[in-house]
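Note that one protein chain is taken out, while the other chains of the complex remain in position.
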């Protein structure tokens, strides 16, 4: 493999003849690698976002509920929103996984190649959007729990902020599903 | 002691002021510089919540009988009420025992031994 | 009065004069002491009123001071108490006791003096009285006791100073009160002693002297009477002697006459002689019989 680039030649990447080198590099990688890495991103980053959001909001919730126990049940909504992010991730990952089938000559099949890239992109889209969505819900959820503990009338207003944050994840999910719906590896998926 | 230079001409040395009372009153008076710790026994006695009557009486006896250098003893009414017997039994003139109102009580002249005497005398003579 | 207080004296003219002089002295002393007692009582009553006034004033001042202390605690915190209690070293405010002689009674008067224990600061000894209250800014510089020096620099220094001033004011009021109170006790005692003396003079000494005088007078009278009676008795006895000697002489003369002149009418002579003897006997009876005092001797 001649894809090894000496460090001192990095500037070359920005020259046209380097493009050839990248093409070679990606061309050598199996579409299945892209597809499964996409799936991994989708679920992994989503769970990361959800988990992060839950600990940010959860620790505040636990602390605040000591002096204001009434907030626990209401503010579980924030945790559920975070959890939803992980669920988005797993849904998209399942959808993506159904797009993958076995093909004996995947390296040369452009449809399969296309599907690999598409699933990779869909995974990144869903994963990243869910990661940030989770973080955003976590931070707002944490603030919401603290604010609710101080003043019960604030909860509903702050919940709207959280809902907007959790909508961010849905955008990624929609885009991811649309992108992955075009993909089919080795005849995977119904429309392949 | 540096008071040698200011000894009054008639030879009577300066005397100290002792105080028995709650922490705040004692501290307040100490701000005026009356406290003395040059001898092992300080010239003030703080009555705290857990101070027993015996301890107050002991301090009072110490100030009145065992010390020569005191000129007057201030004692808050709360503390004085707890050792009323000792105060009534005290006959000396120097140190003069003066009851002062306690921080958390309005001054009640009826409890003051001296004032009782004064009022009685005034009452009898006025009648 | 049943029992008679009489001084053990020898009743004589001399003692009588002496006792009379003493009585006069006692009367004058009684009048003087009475006057002193009244004067002291007047002073005493004024003092009582002043004590009451001062006491309430001091109570007010102290109340204000306690309140200022609460303000200090608000700003500085409780920690100040410990620092002050621990920071006590040498007393810088002391009492100067002076004895004033008022009408023979030594009255102690107290005065607050500030003693500078720090050698570097200027020596300062002055009254911590009203002058300071009038001029607190000056007292802050000069009269600053080292216990408050730099105290509360970071926070609350002004509150501490104002609290210190309030307590100082209360203290000087209390010191004045102490003078008055001691005066009160001394005067009380002085009045008691004076009254006791007045009463002693009035009820014991003067009656006793009067009794003694009466006793001496009666004693002297009696002596006089005794003397008179004795004289009378002697006179009587002498008279009787005389009568008796006359009678014997008469009898002897009679006998001699009888022996010499038996021719005389004896009867008529006896009659004459008997009358003379009866007269002498009745005289004797007269001197002995009617004086009742004679039996008491």
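All chains are identified by letter, namely A, B and C, in their written order; residue positions are counted from 1 within each chain.
Note that in this section contacts are C-beta pairs under 8 Å (C-beta built on N, C-alpha and C of every residue); 3 or more make two chains touch, one makes a residue touch a chain.
In this text, contacts and distances are computed from a predicted model.
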item: "Exosome complex component RRP45", "V-type proton ATPase subunit", "DNA replication complex GINS protein PSF2" or "tRNA (adenine(58)-N(1))-methyltransferase" - which is the UniProt name of the missing chain; value: "V-type proton ATPase subunit"
item: Where the missing chain makes contact, among the chains that are shown; value: A, B, C
item: Listed residues C:30, C:73 or C:111, member touching the removed chain; value: C:73
item: Candidate in contact with the missing chain, chosen from C:35, C:49 or C:155; value: C:155
item: Subunit C residues touching the omitted chain (full complex); value: 63, 66-67, 70, 73-75, 77-79, 82-83, 85-87, 89, 121, 137, 140-141, 144, 149-159
item: Residues in subunit A touching the chain absent from view; value: 52, 55-64, 66-68, 135, 138-139, 142-143, 145-146, 149-150
item: Sites on subunit B contacted by the missing partner chain, in the whole complex; value: 22-23, 37, 48-49, 103-104, 106
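What we mean here is this: only the chains that are shown with their structure count from here on.
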item: Leader among chain pairs (count of C-beta contacts); value: B-C
item: Distance between the centres, which are taken as Cα means, of subunit C and subunit A, whole angstrom; value: 115
item: Interchain centroid distance [CA atoms averaged], subunit A/subunit B, Å; value: 82
item: Distance between the centres, which are taken as Cα means, of subunit C and subunit B, whole angstrom; value: 33
item: Sequence positions of subunit A contacting 2 or more other chains; value: none
item: Sites on subunit C touched by subunit B in the complex; value: 41, 44-45, 48-49, 51-52, 55-56, 58-59, 62-63, 65-66, 68-70, 73, 80-81, 84-85, 88-99, 108, 110, 113-117, 119, 123, 125, 145-148, 160, 163-164, 166-168, 170-171, 174-175, 177-178, 181-182, 184-186, 188
item: Residue numbers on subunit B that touch subunit C, as the complex places them; value: 1-3, 5-6, 8, 10, 12, 14-17, 23-38, 42-44, 46, 71-72, 74, 93-94, 96, 98, 100-101, 103, 106-107, 109, 112, 114-115, 117-119, 121-122, 125
